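For this view, one protein chain was removed and the others were kept in their places.
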């Protein structure tokens, strides 16, 4: 370990994620200076022991050099603005850590913009969602090796720790950083790249579960009468689709001993236990950037990612973004076969 | 050619397709005896020269042996019922032709059921839709070679004929049946198998056009303001999505000289010329069996058909059959990230 | 609980799965009578305490009525043959449990064939693979409620038990069977239906992980020179693809705190820790039935499953089953553009 290990962290952005990061860092005994545009968010975290700042400038002032400031803002413009502003306030050898869901290409640009002033930039993909305070965060880190090394006490405080999972059988000796739950993945952008792909995989896994449970949910279709005409595909074997599955119980049984055990399954089982038909949801599924970037990376690299990309496209379709395409299909069907569209 | 060539055809079912088949067969100088449960349908075709029948029995009576009866009914039960009934009325060496969209496996079963009575069965996949009267039908035929051979005058009357397309450069000599627009594809079921795959391809081509035109239709998305938050993927490069394409004109320009020239494009260009936004359609796209069977054939054969199958699934999704899956996705997103679903 | 609870189990088939099932049932204090065509397999399990049988007849003899015989054979013909043979030997009120990967439709047929003799049939989808002895099996069960109920001691012995996972937060009170790791899913076939969909999901999750890790594995593509010509897509942004990820470490870091934590990830992390490039594998991925049946179920139900089906098709393609399709694509490219295929 280097002598200049960081034991004090500035945090900009105290939303869902940022506030919990502050809490977890403080629990590990490190000092936090926190700032958010919403004064009450600052006050709440200050009451738990953080030093409050009323401005970015005050936050910078309250930290000792070399400073480390964690920016935890919703992706996009605001992150860029905060980093730009910090770039004006910080000094050589200080470090900005972007813990949000930024595009790794923005990291590369931002690091280059900060470099002339000697300010370091570290990107830290942060997974764990609202559960991170309790479970710890999985941290995927990009940046200069020496700078990342200094920040190890912070990363160790945030990560779940070795005990969070049984050891991988093939591993032995002193646990690696990865086994603690954080990893220096490579130069600037590498952290967000890995986080991006993580989220792409997440989309695919989620879709796999959702599609499968939907097949179970419709397994009683042979019990329902469906009119047969030239516009409607007949059910070939109604006798084989007469099952009325308790989907919530099925999700639960898979949690133990099955090959598809996973945290996403745990969450699904919980949601279905609360509300078996999930009627409170409309089925308009958001996507928030990383899935798109993963698909673009696959295309640009020239490697196939049909599952991840199809999962993404299904989300688009859930929001009606395929409407014009579908109208064209109905128009063609009318064109060649005189088929009128059937009402919903 | 064999001496017992068929020059007389019974037709059961005078809907969209059946009536035009009768007309085209009569135009070629062959006699037609026609039957439909709807008396007015019979009367209409009789006025154009067909011999009307008030029942299947009368239809059979009015034909000279060996008889050929073309069944042209919407897929499924009614076809099976008509074939069963004809099986009771026809005699050895008569032939039933199923020209509808039956599952090729039903052909195999039906042929086996008719065989003990010496009745032949021919399956004839028939493409051409409402345009067949004018353009001719593409006929994909399964059955015993000798029986199919007898029916050549009928198939030749229905098919578009050699002149309907420029000759394939690699071909020479006397045009093959396929160049006339009909093909004996193999034993019973082979015709409907080929027609099934034809429709599977049709689904894929339709989807390709629809997806592409939808990309053009949304190419102005950079002009619209979209709120950026943690639930919404930002548009990365709004400056590159400021095109307002006239999609109808684009479809038209592709009709000449482009690599994607096709009849489906012609139909699309026509539909868009009438109604550029296709607002009269709701975008609920039907599927009618063959697409499903094609996907199942691919799976059972163990050959990949991701494009054809994805095209099929998109139709299911257009009718809301992915709702439960989408609700599960929203529920998971709430579970791990606290994300509330955004209203539509 | 019913008074006629089963405490003794016949096991037919002592392969990978069957032998471990015998062991786990015996560990719970139940008696096992075991049979396999391979005598040494019988001997091995007998040495651990099972009563050996040299034939199906002897196995039946050594059990007290009402008997319960678990058939654990590789899918397909052999299972059917064993069940047929047992059907001749067993008596009214005895039960056959098919714990293999049978198609649920075969269950329905087999149960119907056994019913006239009063023999019960239970299908039990069994997940857990080679790890089941240690972790327990996830059991998805179909059959008559009363018969399944009798077998609860056996299922409880095989299942992982409540403690195998933290409780789902939304649940309270006495744990349900599902929380023990076994579930009566519905009438005959329901167990294998649920297992089938489980495996379909497994295919999708596996593909999601594999595609994502492949994107990471190729993230250095910008470092390699690729000739630019009309046949080769250029790399648009080589500067953004210069990462050399340690994929094994990435898989490891995701095991703690991330959203994609899962047993499949654990296995992947282990495999990569042993062999980072997996050079000992050729990349020809088998599929063994359930993935196909899941796709067919989706198609027949009319619900979209593009992710699960695409995952299946990718396996077909990994075995070269898309060769003819690819040749057609190259032939078309040559046809319209004069493009010669590039050598590998």
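Just so it is clear, A, B and C label the chains in written order, and each chain counts residues from 1 on its own.
We adopt the following convention: a residue touches a chain if its C-beta (ideal position, glycine included) is under 8 Å from a C-beta of that chain, and two chains touch if they have at least 3 such contacts.
What you see is a predicted model, and the numbers here were worked out from it, not measured in a lab.
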Ask   = Which shown chains does the chain we cannot see touch?
value = A, B, C
Message = Just to verify: which one of B:54, B:115 or B:259 makes contact with the chain not shown?
response = B:259
Ask   = Which one touches the absent chain: C:123, C:270 or C:301?
value = C:270
Request  = Sort through C:35, C:70, C:103 or C:241 and give me the one touching the missing partner chain.
outcome  = C:103
Ask   = Considering the entire assembly, which residues of chain B contact the chain that has been omitted?
value = 104-105, 108, 127-129, 132, 135-140, 159-161, 164-166, 168-171, 176-183, 185-187, 189-190, 193-194, 197-205, 207-209, 211-216, 218-219, 221, 233, 235-237, 239-241, 243-246, 249-250, 252-266, 269-271, 273-274, 294, 297-298, 300-308, 310-311, 314
Ask   = Touching the missing chain, which residues of chain C?
value = 16, 74-77, 101, 103, 129-131, 206-207, 209-211, 213-214, 217-218, 228-234, 236, 263-264, 267-268, 270-272, 275, 277-279, 281-289, 291-292, 306, 310, 314-315, 317-339, 341-344
Request  = List the residues of chain A that touch the chain left out of this view.
outcome  = 259, 287, 292, 295-296, 298-300, 302-306, 309-310, 312-314, 316-317, 321-322, 325, 336
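Operating definition for what follows: only the chains that are shown with their structure count from here on.
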Request  = For the copies chain A and chain B, give the interface type as same if over half of its residue numbers appear on both sides, and as different if under half do.
outcome  = same
Query = Counting only C-alpha atoms to place each centre, which chain is farthest from chain C?
reply = B
Inquiry  = Can you identify the chain nearest the overall CA centroid, using each chain's own CA centroid?
reply    = C
Chain centre separation (chain A, chain C; CA means) in Å = 29
Key: chain B-chain C separation of Cα centroids, rounded to whole Å   = 38
Key: Centre-to-centre distance between chain B and chain A (centres being mean Cα positions), rounded to whole Å   = 44
Task = Find every residue in chain A that makes contact with two or more other chains and list them.
result = 129, 207, 209, 211, 213-214, 218, 233, 236, 263-264, 270-271, 306, 310, 314
